[in-house]
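Structure provided below as structure tokens; questions to follow.
What follows is chain A.
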Amino acid sequence: MPKIFIDDRAVEVAEGLTLLQAAESVGIPIPHFCYHPAFPPEGSCRMCLVEIEGLPKLELACSTVVKEGLRVRTMSPKVVEARKSVLEFLLAEHPLDCPICDKAGECKLQDYFEEYGLFKSQFKEAKEKREKKFKLGRNLILDRERCILCTRCVRFLNEITKTEDAGILNRGIHSEVGIFESEFIDNNYSGNLAQICPVGAITDTDFRFKTRVWFLESRESICPLCSRGCNIIMDSHAGYPRTLPTRRVYRVRARQNLDVNFHWICDYGRYGYAYLDEGREDRLVWKKGDRETRLSWDKAAQILSEKIRSLVHLRKNSRIGIVLHTNLTNEELFLADRVFRKGLGVEKLFLADPPPGKGDEFLLTADRTANRRGLQEVGLPVQAPDLKALSGLDLLLIFGHYLAAGTSPSDLKNALEKVETKALFASHKSGLDGLVDFVIPVPVIAEKNGSLTNIDGRVQPFVAGLSFAGDGIAEWRALLDLARELKVEHKYFSRLASPEAIYRALRKEIPFFK
Partner candidate 1 sequence: MDIVIAVIKIILALVWFLVLTLYLTWLERKESAVIQDRIGANRANIWKFRFLGLFQPFADAIKMIFKEDFVPAFANKFLHTLAPFLSFFFVAITICAVPFGDTLRLGGRTISLQVLDLNAGLLFILAMLSLGIYGIILSGWASRNRFTLLGGIRGAAQLISYEVALGLSLIGIIMVFPSLSLQSIVRFQGENILGFIPKWGVLLQPLGFVVFFFAALAETKRVPFDMPEGESEIIGFFTEYGGLKWGLFMMTDFMEIIIVSALLTTLFFGGWQVPWLAADGFHWPWGGGRALPHGVVVLLQLLAFNIKIVFFCWLQILIRWTYPRFRYDQVMDLGWKVLIPLSLLNIVGTGIVMGFLK
Partner candidate 2 sequence: MIKALGYFLEIIKGGLITVRHFVTNMWFHTLKVLGLKAKRRGAVTIQYPEEKKELAARHRSLHRLLRREDGKPRCVSCLLCVTVCPSECISVEAAEDPDSEIQKVPAKFIIDLSRCCFCGFCVEACPEDAIRMDTGKIEVAEYRRADLIYDLDKLLK
């Protein structure tokens, strides 16, 4: 472990780190544009210059490896002056676009100028005109005036997607980012380019001009669209401007987690947030014949548990069926297991999931549900929902709207018609709505707390990033309420009042979650 001195602070850092990483690890930020932790250093922006004692010139922090006894200064007058000059050079060719630039507000160039620049422009000549709306990829627009040629985008395409679609073309003042043979950048990870571009040169057509970043509220969450469980940040509308937003989430960004998704997410997850607002169930209804009554969850819970209780009382446990899916959290699956299988002796547990898609060899998996591994680890014995088995039931609790997907509507209708009481806990509208007696809206993963187990067996807790507005109830709460109404193991369930408490019980009982 080499010992170095950063701003007169003696620190011991790991071997092989660069000065920039070393300084960052002890909490001293060094401004940089081209350095990105995912790539080897490039050294093209010169923003990271620091002073090293004994060396006549300033050195690049991003590409100098630490050595025993180095004495580094990150804020000496010389360094600060150098940063100012670097900014001045960058800005000499930079348009005054901030008001219409989507990056403004989270732009490194802006931030560093505020911190280290603040000079008056000496540049009298007309600025260089360049292409401002170059279609770089499926979702990407490149503004060459704003590009600072940090090559992050080029390196991403070379090292992460390995598609090598783009490069820096031409020399000197004519250098620019370009794509080869006018081919679009079109892969499942291209959305990351807009995120890693340190300035507003690459913008994302999905987000472009929709709002300004300072209106957004950033909440951490987990992407539930495949079983990888990528860590994400959801940027949602925070209530202002007051125009009614058509969507709550404006953008999904990757959140760094070196064990799961590194710095990236796939485009399927990035742009697939429309489901959050589209086709949601919002009314808790009870259908009797063609009459629909709106009622509260408490009332619905009473009616349902009354039915369950009478069936259990008549020892007809085998005529109760539960349909589950694997977008439920670990806690909910665990509760379903405890309440129905262990508590009430219900054996008919089915699993209805969305169909798998095509995976790739990087992040996206073929399984398009978030918690299949969790289901396995909780140990729920589930079977495929075959219609014959369903039709022989008296009471069916359906979680999720996926049952409708796999079967033909008329068969499903015939099968469900034979079941006396059917309750549907679904977040989205589907063909099932018309076939059941109770429709109970539930939140999606982004709207509740809990944990998910990803494909590699990593358990990731998350908290609600959005609020749940419908008059329904989260599944874990619903299961707890049913348990309470049915008086199943009252002492045990009464202690579980939150997803955290459920998770603690889960850890105690199932070794995998330890």
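If you want to know what made the cut, all candidates are chains of the complex that A comes from, given by their letters.
We take it that a residue touches a chain if its C-beta (ideal position, glycine included) is under 8 Å from a C-beta of that chain, and two chains touch if they have at least 3 such contacts; residues count from 1.
This structure is a prediction, so every number in the text was calculated from the model and none was measured.
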Notebook entry, point to check: Okay, in this complex, which of 1 or 2 is up against chain A?
Noted result: 2
Note to self: Touching residues of chain A toward candidate 2 in the complex: what are they?
What the structure shows: 99-100, 131-133, 208-212, 214-215, 240-243
